[in-house]
Each structure stands twice: as C-alpha cells, then as structure tokens.
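Every protein chain of the complex appears in place save one, which is left out.
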Amino acid sequence: MNRSIVWQVVAKDLFFMRWMIVGAIVAGAGALAVMPQGRVPGYVGAVSLICTLIVLLIFLVMGPIVQERKDKVVLFVLSLPISTTQYTAAKVIANLIAFGVPWLALTIGTFAVVAMSQIPDGVLPFWTAVMGYMFFYYCALLAVGLLSDSAGWHAASIVTGNISVNFLIPFLLARPSLKGNMEGPAAIWSSDILAIVALEFALGIIALGAAFHVRTRKPDFV
Amino acid sequence: MSDAVIDLDGVDKKYRFFQLSDVTLRVVPGQIAGFVGPNGAGKSTTIRILMGMIRADRGSVRVLGRSMPREQAAAKWDIGFVSEDMRLHTSATVGWHMRFIASIYPGWDAAYADTLLRRFNLHAEQPVKVLSHGERVKAALLLVLARRPRLLLLDEPTTGLDPVARHEILGELMEVVTDERRAILFSSHNTQDVEQISDQITFIDRGRIIDSSDKETFLDRWRRLHLEVASGSLPPTFPGVVDTVVSGRTAIATTRAFTAELPAAYQRAGVTVRQIQRLTLEEIFVANVMNNRGPQ
Partner (left out) sequence: MHSGLLISHADPRPMYLQIIEQIRHRIAIGDWQAGQELPSIRALAASTQVSVITVKRAYLELERDGVIVTRQGKGSFVAEHADLGLQLHRRQLDQHLAEAARLGHVLGLATPQMVERLEAAIGAHQRRGSSEEIEDE
C-alpha cells in the first residue's frame, strides 16, 4: 500500500484551499482585533469570528468535497494510483487540516485576547462551548457532503446549522455555571460545560467517522 | 490467459433502470481494442468497473493481472485513464497538472510531454478553465500519454474533437502500440476512428456484448447483397442473413456470415445477385444493434 500517494493528494488539496485558510485567519484576526475595544465591538467581533468560521466550513465542504464530485474532477484524482478509500481519507484529512488550523488559531487567539484585555475571563467557558459547536457543525456538514450530492440536503444542513447556533447561545447562557458568571473575572469550568464541549467533539467525530465508513463501503464510487 | 491486460469474465452490474449482463472482454498486449455502443449501452460503466471505481455484482475483473477493485491502487500505476466527462482542476494550469503527475509517476517523460504540448497546440501556462472541450481532452490525454503506461483505458477520447485533433490523437495512440507490451481499450460511438485503428472490436448494446471479433473478420463477413427476384416471390433466407428488405422485385439482404458460397446459393435458388457491397463499420454497428434489438 502506497501511503505517500495519500499525502500527495492531501498536499494538493491544501494547495488549492490555501486562500480559504489564509482568508479565514485574516478575517478572524480582524474580528479578534475589534473584540477588546468595548462592549459593542466585543459582540461584533465575536459574531464576525463565528461567521468567518461558518463561511470557511461551508466553502471547505461545498468546494473540494462536493463540487469535486459533481464536476467529475474526482475521476482525474481516482485515475491516480490510489484506492477509493485512500481518496476519501485524503479528502477528509486535508479538509480537517484546512478547517482545524484556522479554528485552532482563532480559538487560541481568542483566549490570548481575553487574557490580555479587559474582556472578563468568565466568558471563556461559554466561548469554548461555542467553538466546540463550530467543530461539531463542521464535522456534521462534512459528513453530509461526503454522502450526499443533493443540493437540497446541503442547503438544509447549512440552514439548520446556522439556526441551531441561535438556540445554542441561549442554552449555554442558561447553564447555571455561566449565568451571572460571564462578566466575572474568573473562568468557571464546571462539569456540565466540560461535558457539553466533550459531547460536541465526540458527536462531531462520530458523525464524521460514520460518514467515512458508509462512503468507503459503497461499491460504486462514481 | 495470464498475459491478458484486460480480463473481464461474466460481469454483471445492476442499476435501477439499467443492467450490465454477462460482460466478457479480453484484451492482450499489443492490441488496440475498440468498444462500440450507443449512448447508455454500458461502455462507461464497464470502463469504470475496469478502473475499480465501480464494483461488479458478479464475475471476475482482472486488469494487468490484478483483481479489481481490490488491487486498484497497485494496478493504476500502469494504467492511463481518460474519460470524456472527466475534468481537471479548474483553478490550476496545464503545467501544474504536468508537474503534479510527474511528481507521482516515475515514468514521466518530460521531453515527450513537451513534444505533445506542441503537437496538441497547448501551453503549460494555460489555465484549465479557459480551455475548450477539445483542449481539455487533449490535455488529459497528454497527461496519460507522457508517462507511457502499459494500458490506456479511454472513454470516448475523440468525442467532440475537431478532425485535426482527432488525427493527432489517433497518431499518438498508434505510437503506443509500436511497443507490443502495451495496449489500449477505447470506447467510442465514432465508428470511423474505431474502424481505422482497432485490432479487436466489441459491440455493446443495452448492457450486453452483442458481438466481438477482430476488425478484418467483421469487415470480411458483413455484406449487403442487392438481389433481383422473380415477380411475386420472396428471396430465401440463408443462415447469417440478418435482414432482407423487399420492395417489388428488388431485395436487399444484409448478412453477417458472407462466404463465396452465398451468392452461388442465391443463384441456385433462382435469385439474381446484382451487386455485392461491403459495409462500413458504422453500417455494421447499426445493423448489429438493430438485429439484436429485434422487431420494435
């Protein structure tokens, strides 16, 4: 089995996604720069950062994953000495890196901004749960993109993902450990917040793993 | 048996509205095999099965001695695949694709690649998205030709190409088999190209192989006989005659099993043979398909 072909395809994909990665980091950095400058800028910065990640995940899934299949570029890549399973693995790995790097950079960036500015540390557990949810949303959309060619399902998933953020936020704010402590100077890492974050990661990985499993079991790749 | 580059045996594949049934196909080194059928007959499906992109429901699929789709990654080191619906990365250039393929395949011949660039009238700096359909196909063919794979699997390689481009492509394909270890399977509904360069021709219609033979045998065995019968009578039908059209005292019989005996047999039955015509591969193709489909 030739492992290096997988990495060559990963490198190729990252090359084509480079502007999305850079663009997301730059836009996110802009949002981070705005955040510490007051209450309203804080909201604006936070919302912009979330939107940046949502736009990134949509482009990452709809382009290199879905469009490559629809445009039949997949036939070109499959003509290489690569199995269909290796192809799916390469696509997923490259896509995870392309999302993961900006996501991680911006999460760490937020922590740094909060630590260094007058933004209360109490906001961090809330923010971590929101970022964890972004990871879950990305994994779920990637799972849908791997399995479905239907524009209907893609659109439904995106709309559901976006709207669900609107339910996530009040839900998080209602958590007893966050209620009232958001403006506080200390970050309260309660067990239910940690459980929520762990659940977000777990569900994301399970959804992605299941989609990968189903995709590679399909006898007809094209 | 073991030296076949392509060995399909009894392959079945069922879809909701279409089915491949009992597809058996064998190609040996040094051969150009033409695969002809109407649209939707199953040519692309068969080639995708050969590439391991689709798994057959039944039957054995061996390409370059490897079982597909299980050993597809290994087999594809030595296979060059181009299909008419395949696309290259639109955000890259022709040159980028050449460097990419060269970085993967050790057999890449850079000098030959440059020759092909000139011959196909392409430029390395051309972005793929500005290429016309024909240029895209030529670019994809360049990418497979320049690494000199043992087997070329081409799904409609000349469809949509202008005559000059077709001439260039056919020339390069013929060059491939000057090496008798290499082979080509190409599907087409352009019977002219198939007739010109194929050694072996296989007809497929509605998911079934309806005929398979070498080119010279096809061209030798199919004939159209222009007959004259006595008023009111019908010409007899001899074995191998697939179709007889009668209008008045004139009849035209199409046979797939012509021998020198046949006109003599007609003469003995009192039928005058006015003319014997060969058929082009296109005419053979249409007659074969019509005969296979039966009365509609």
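Order as written gives the chain letters A and B; numbering starts at 1 within each chain.
FYI, contacts are C-beta pairs under 8 Å (C-beta built on N, C-alpha and C of every residue); 3 or more make two chains touch, one makes a residue touch a chain.
These numbers come from a predicted model, not from an experiment.
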| item | value |
| --- | --- |
| Omitted chain - touching chains that are shown | B |
| Sole contact to the chain not displayed, among B:Ala111, B:Val130 or B:Ala260 | B:Ala260 |
| Full-complex contact with the absent chain, from B:Ala4, B:Val63 or B:Val177 | B:Val177 |
| Given B:Gly30, B:Gly59 or B:Gly160, the one touching the chain that is not displayed | B:Gly30 |
| Touch list for chain B against the chain that is not drawn | 30-32, 167, 170-171, 174-175, 177-178, 180, 192, 196-200, 214-216, 219, 223, 260, 263, 275-278 |
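Operating definition for what follows: only the chains that are shown with their structure count from here on.
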| item | value |
| --- | --- |
| Centre-to-centre distance between chain B and chain A (centres being mean Cα positions), rounded to whole Å | 46 |
| Chain A - residues contacting chain B, complex | 1-2, 5, 8, 12, 16, 71-73, 75-76, 78-84, 86, 219-222 |
| Footprint of chain A on chain B - complex, ascending | 48, 51-55, 69, 72-77, 79-83, 85-92, 100, 103-104, 140, 144 |
